[in-house]
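Complex shown without one protein chain; remaining protein chains in place.
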Amino acid sequence: MALPLALAGCAMGPLSFFDPLGPVAAAQRSMFFQVVAWMSLVVVPVLVLVPLFAWRYRRTNTRARYTPDWGFSWPIEIAIWVVPIIIVIVLGGVIWKARSLDPYRPIASAAAEAPLEIEVVGLDWKWLFIYPDERIASVGTLAIPAGRPVRFRLTSDTVMQSFAIPALGSQIYAMAGMVTELNLLADRPGERRGHNTQFNGMGFQNQRFSVSALPAGGFADFVRAAQLADRPLDDAALATLTRQGSARDAAQALGAPGDQVVFSQVPPDLFARFVARHRPAMAHEMTGGMASSTVPLPVADPMPEMEGAHDGH
Amino acid sequence: MATDWGTLLFGRLSFDALPFYSAIATAAASLVVVGAIAVVALLTWTGRWGWLWREWLTTLDHKRIGIMYVVLSLVMMSRGIVEGSMMRLQQALALNAPGYLPPEHFAQLFSTHGSIMIFFMAMPFLTGLINFAVPLQIGARDVSFPLLNAISFWLTAGGAGLMMASLVIGKFSTGGWSGYPPYTDATFSPGVGPDYWIVALTLGSIGSTLTGVNIAVTIYKRRCAGLHLMRMPLFCWTALCTAILMIFALPPLTVATGLLAMDRYLGMHFFTNDGGGNMMNFANLFWLFGHPEVYILILPAFGVYSEVVSTFSSKFLYGYKALVAATMCIAVLSFTVWVHHFFTMGQNADINAAFGIATMTIGVPTGVKIFDWIFTMYRGRVRFAVPMLYALAFMMLFVIGGLTGILLANPAIDYQVHNSLFLVAHFHNMLIPGLLFGMLAGYTYWFPKAFGFRLDEWWGRLSWGCWVTGFTLAFMPLYVLGAMGMTRRTVTYDNPAYLPYMIVAAVGAAFLLAALATLVTQLAVSIRRRAALAVPAGDPWNGRTLEWSIPAPAPAYNFAALPVVDQRDPFAQEKKRGEAYRPGFIHTDIEMPRNTGVAFLIGMGGAACGFAVVWHIWWLAIASLLFVVATTIARSFQTDLTETIPASRIARDEARWLRQVRAAEPVGRDDETASRNMGLAEASA
Amino acid sequence: MSDAIADHDTRHPGLNLAETDTFAHAEAEETVFGFWVFLMSDVVLFALLIAVYATAVPMTDGGPGPRDILTLGPAAFETGLLLLSSLTFGMASLALKYEDPRSRLVGWLALTLLLGLAFLGLELKDFADWSAQGAPPQRSGFLSALYVLLSTHGLHVAIGCLWIAVMIAQVFRFGLSAAVKLRVMRLALFWHMLDVVWIGLFSVIYLVGLSS
């Protein structure tokens, strides 16, 4: 099985870690093969011995030895316990080392730049990406600078979702009123895709987005263009976004072409307010108790539509 | 006011609940209704209602209850496989196209399919085999608590009935078999779907908890003289460990679904987004149950393989003690690994690593088992009868699923393939070649003991071929799709690279449908040929354990005289010493529990209560609950609960059987599948 | 059954009938043991509810926390009632074992029943008081967990009360038959286990909640 996967390589498409764009996914891929290789040490013998013994000791083969009362042997016994134990110890070591791939752990990079902060809000059925320092946001597309680590902080304004960009690395859940973290790095420019992997309703299959790892200059251009574009993330835009529908639906409603929208003039504490909607006490801590953090989000109550779309009619 | 009366009487139930929202749903519902009407008509036509009531609905005989469990399981399996195939067809058609299933219907399908397959196919199947075989293998006349046994069955059947009802009245949950809130909370799923899910699972899990208690106590307290624990057949060991897992692993499920019900019905805040709810509690509770559950499922299958490999290799089981130890290791370890189902939730790397390593540890005893079976074949005389074919296919395919399990157990790799079709491939790889093949092997193996005739061999092999081909084609491509990033529970997709794999998988699903069809055909053919396939002497496979030492079908009281055992594989040893088939010296009267409708009534009362709760028909909920309580109390005032089978009748039965044995011609193993096989094995195997 | 049963060998928890009723004692080996196994499953359920409660304590959503609504007095009183009921059930068990006059057994059972009902009454009063103070179970995750944990135990007590009533009826109807004895023995296990569970509950909810 490993072989076709390895051969397939880049043919695996834009959602696969078998065609990695960053060190985390690359490490995961190599670990995948490592585990397969170690496991083969015991799996291959099984795949060989089962047909071999079944055939050699088939009833019609009267030449084979027959020892009906034999039922134990220390050497065999020791081998079948000890070899797997050793493999488990080795693979346990692999796991122990792989703790460095903890999604919360910042990724070191050659560039001394601080990681780019991106805040991610899971909506039905799209992700809202907020660049707090740049005061821009996007839906349906995620642009990141290649070579600079990115630190995502995630929450959800609806049910649980799981944020994944396989080519870059790990996925992690996003839940309402809570914040999870994810650190990723694209080590070279490229185009890939990301999605939600946790079923969350009837538009789940559309919750995908494009990922562009841009060269440093390209990213700066992206930010500048977004800031200049006159599409503020105001209350009306937020109300549209939080309505159920895909990124394409949102883009359409906002009069943007295609399935992506980029926003400017993002309110500074938008993410905190999304969190606060579901856990008022928390936003206080996040923003150092600033009063603004408890200002309710001016979003339309999504309840009425949700009823229909989640439960169907 | 009229509307208030309507609500009072019918709760949320209205004509909108009928499945006219899509042609396919209407068709499925009609099929259920037509099927039910057909069964009722057939029973009335053939005048079998009385027979059904006396012989089956009121029975407390562990063998019949076991058979009813298996029948229930096969019925639910048919639905589950059809649903699985419908999803495969959808995905084969869904590249940049809506396919033929609307998303909501697709979501109901994976939810019902998963819930049915786990709770109303796999659980009843293994419970049925355990019920049927364990008392026979330990030389007992019944389980410890026959009435409780029947209650467990009827509660489970009630849960299954609600699953079927959800097809006709209202809709099922769309939250998957794991039903994660807040998606399944009232805010996001205000309909009846999750309520059906909660109620059906609750009935099933009460049934399973009670079964667990019953089986564990039976094995502890009812073994025949001389049958020490370390002389028990391996199937009994796995049954014991499964029972213990049921006792301790089902409470978390009850808590999880119960608290979700509190959220939904009483507006509480256990798992809601707001109000201080925390869905992570649900994930934690669900998998505290969910992980041991998969070992509840697999252990009895392991037990069957142990019996089958030994019997069809005509050899002592290799490494009996190691197999026992490995079984116990698996049972205990299965409580220590649940976090691997939510590595991506956010807990720290140390916790993930600890649980990842613990997860891999289970591979060691599992591997020991596999090698033990391999070395059981070594220097044996292997016969490729249907149960053995299943065992061989299992060993080859299961290790691949085990390998992918070890991959998933590595948190860093799981961060990638979690929620992908890679995971779906992994668990079907465990569930079909592991669990289902084991159940089918057990079904084929013990069928003659239940009904007195073997299953047709040719159709059995054909079915086996379909299962193996179908599984391989339907699920191996999913590993690749998962690695390509395709998520589970996806109704449509836009990546053309997925399509070829999806088509192969759909072809595989067609084979699996054929496997189901051949299984049914096999049963029909075997019933028609039952005279030629009869094995009245009771030992068609040259068996080694106690259940083969009695007639087929086994008499209601199992053993004319309770056996005494002095070593492992007692019947094989008896045959070897030429001591088998000796008449008992003295026969005594046997007291057996008398049939009663109480269990049936309690089960149906439970189901009615569940239905009423789903639809908020509170008067009915209260009435049926009171009915269940009253029935229980009334039963406790009944005396005269047993009936006596006179010694004379037992002696007569036994004499008749011994005449049949003497009349039967002993067959060698080459003629095992010929109609000459009357269930008497030649002395030299 | 075997001779082993004839001596003091008990293979089940609870009352040992070996000296007074061999027949019931032999039956008990299986029946009472089975019920005990079931109780273990039930205890796990409570342990999980307690764990859920522990994780829910901070989830007050700005509403009342443990210190705002819990009071030690009623808890101590409820604890006393349950503890006393354990003793009265113990007396009932002895009356059963030594085949005292029926009235004595019934008397102890009835007393236990009263104590159980009093406990339930107090618990319901607690619930009513808290709800009146703006702390109903719908207020927050913490309060949901509190009510559900307490009322699951309460539900068990209620079932125990119903069971006691049924057993009183059965004593009148059947006398001290083996079946009745076995049922009372199982009921005893149930009742005592409820008290054990209560130890966990009052320690975690009231004592830990109100200390520190």
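For clarity, chains are labelled A, B and C in written order, and residue numbers in each chain start from 1.
What we mean here is this: contacts are C-beta pairs under 8 Å (C-beta built on N, C-alpha and C of every residue); 3 or more make two chains touch, one makes a residue touch a chain.
Operating definition for what follows: contacts and distances are computed from a predicted model.
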Candidate names "Dihydroorotate dehydrogenase electron transfer subunit", "Peptide/nickel transport system, permease protein", "Cytochrome bo(3) ubiquinol oxidase subunit 4" or "ABC transporter ATP-binding protein"; UniProt protein name, chain not shown: "Cytochrome bo(3) ubiquinol oxidase subunit 4"
Result, missing-chain neighbours among shown chains, is A, B, C
Please identify which residue in C:Ala26, C:Met91 or C:Ala158 touches the non-displayed chain. C:Met91
Hey, which of B:Leu13, B:Met68 or B:Leu288 is the one touching the hidden chain? B:Leu288
One chain isn't shown here. Among B:Gly161, B:Pro182, B:Pro233 or B:Pro252, which residue touches it? B:Pro252
List the residues of chain B that touch the chain left out of this view. 220, 248, 252, 278, 280-281, 284-285, 288, 335-336, 338-339, 345-348, 351
Since one chain has been left out of the picture, which residues of chain C touch it in the full complex? 6-16, 18-20, 22, 33, 36-37, 40, 43-44, 47-48, 50-52, 54-55, 58, 72, 75-76, 79-80, 83, 86-87, 90-91, 94, 97-98, 189, 192-193, 195-196, 199-200, 202-203, 206-208, 210-212
List the chain A residues touching the unshown chain? 104, 175, 177-181, 279, 282
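Convention: only the chains that are shown with their structure count from here on.
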Cα centre of chain A to Cα centre of chain B, whole Å, reads 35
For chain A, write out the residues touching at least two other chains, lowest number first. 279
Two-or-more-chain contact residues of chain B, please, as numbers and ranges. 274, 276
Please name which positions on chain B make contact with chain A in the complex. 21, 102-104, 107, 171, 174-176, 180-183, 187-191, 193, 273-274, 276, 279-280, 313-322, 342, 344-346, 348-350, 352-353, 356-357, 360-361, 363-364, 367-368, 370-372, 374-375, 377-384, 392, 395-396, 399-400, 402-403, 406-407, 409-413, 415-416, 418-420, 476, 479-480, 483-495, 497-498, 669-670, 685
Of all residues in chain A, which touch chain B in the complex? 1, 4-5, 8, 11-18, 25, 27-28, 31-32, 35-36, 39-40, 42-43, 46-47, 49-51, 53-54, 57-59, 64-73, 76-77, 80-81, 84-85, 88, 91-92, 94-96, 98-105, 158-160, 162, 164, 166, 169-173, 175-178, 180-181, 193, 195-205, 208, 277-279, 303, 306-307, 310-313
Would you tell me which residues of chain C are touching chain B in their complex? 29-30, 33-34, 37-38, 40-42, 44-45, 48-49, 52, 55-56, 59-61, 63, 137-145, 147-148, 162, 166, 170, 173-174, 179, 183
